[in-house]
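Heads up, one of the protein chains got dropped from this complex, but the rest are sitting where they should.
Presenting chain A:
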Amino acid sequence: MKLKPGSRLFAILLSGLLQSPDVAHAGDLVAPDRIGRLDAPKSFSFRVLTVHSNNNAQPKFAARMAALYEKYAHTHPDWRVNIQLMSLQIPQEHARLLEQARSGTAPDCSAVDSFEVPLFIRAGVLQPIDQYFTKEEIDDLFPFIRPIVSDAEGHIYAWWWTTDLRLLYRNMALVPDPPRTWQETKQAAMAAKRAAGPGLEGFLFNGGRNETTTVDFLPQFWAQGGKLVDERGTPVFGQEPNKTYLLNAIAFYRDLIQSGASPARVASISNYDDLTAASISGSAAMMVNGDWAMSQMRAAMKPETFAKWAVSMLPGPTADQRSTASGGWTFASFSKDPVKVKACMDLVREVYMGPATEVLERLPTRQSEFNSLPMFRTDFYLQIKQYLKLGQARPGLPIYTEISNRLQIAISEALAGTRTPEAAVDEAVDQVAKAAARYQ
């Protein structure tokens, strides 16, 4: 039988439609844009970072997350979770989220970067979630977490499910002992350069225009006892002794560059991948990097090369003055429907609160998870657990983003030599003071 042209077109379209992923796999419980059955009676929208979902670019992580989602879908057959992906353009994504929340179009359940949570609490767009977690679970969180996700009354508005930590990575073949002080760090970097010859970079860190620079820098400031804001949330980093602490930390960075311990290019480094790449290529003796770099290095290096790398606490002005910075990701609910808020928190509890940290190899936020999850029972993670107790989060105040932006400019200007450190810090203080009114 010969089909008419119109019928042939219809047949082609129909067969194409039947072969499209959603129709062909209607029985599947997990798709790139969905968890649960297509015809489930209830649904909620779920915005998640691509790397924290079944859309992760690395197949092994994507498959593991899909398995977790599938398990969730089996236990919640009535729900279809509509996945929306969030990019790593953090400021842009959160500004969009804030606007959507104001206009009532924010996703029901969404990832929020931990340091942005206070902004959303202040905007009054999040729902309290205390009732979905036990007192024991909340008390089990590392100490730096609760102040960030709580309001003045102590209600929590976001579940901080994974954290991270800045560490000092060193190639033990070049730097056998972990440097504990700024001076020891400079000397170790110089010694490594002398031993390895030209082409080796002694000590690398972020110094460009990005949040990563602030996160790497703040431990140097905190280690001296520095405070960005006071108890009332007023910026005080321009007041003494905080200003001196800031200048000391900038002087440490400048000394590293001027002595050759660090290359001038740190003023243009603004992401951890550049630092990881340098370690993998064998051109760095030491670097500041997140805990996640360890698994990236393990995957990219030969086992004997990887074995030379170790981590330690970031150095401080003295061996007793040490600090480090923790960040991480939370989930919060923007829905006003209690049923959807509960559904969101069920997903968080069953997928992200523990299981996802293990399958994605990300640090958990509860101390007990280091014992209960097999992956975190290694020496490396036990070391990390101890450091996490010393970890500090960035201030839980909306004005922090403004302070961070101005500090990035000041640090970058001081490192590039376009302003003196004093002038750069004064400018940052002035600009934050001018902006403070917006945050009141």
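As a convention for this text, a residue touches a chain if its C-beta (ideal position, glycine included) is under 8 Å from a C-beta of that chain, and two chains touch if they have at least 3 such contacts; residues count from 1.
One rule holds for everything that comes next: contacts and distances are computed from a predicted model.
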Hidden chain of the complex, named as in its UniProt record, picked from "Ion-translocating oxidoreductase complex subunit C", "ATP synthase epsilon chain", "Carbohydrate ABC transporter membrane protein 1, CUT1 family" or "Transcriptional regulator, PadR family": "Carbohydrate ABC transporter membrane protein 1, CUT1 family"
Touch criterion as defined above, residue of A:Asp164, A:Asp291, A:Glu369 or A:Glu402 at the omitted chain: A:Glu402
Residue of A:Ala95, A:Met172, A:Ala195 or A:Ala299 touching the missing chain in the full complex: A:Ala95
Touching the absent chain when the full complex is considered, from A:Thr50, A:Gln183, A:Ser270 or A:Gln367: A:Ser270
Positions on chain A where the hidden chain makes contact: 91-92, 95, 98-99, 102, 119, 122-123, 199, 201, 208-210, 263-268, 270, 274, 277-278, 281, 283, 398, 401-402, 405, 408-409, 412-413, 415-419, 424, 427, 434-435, 438-439
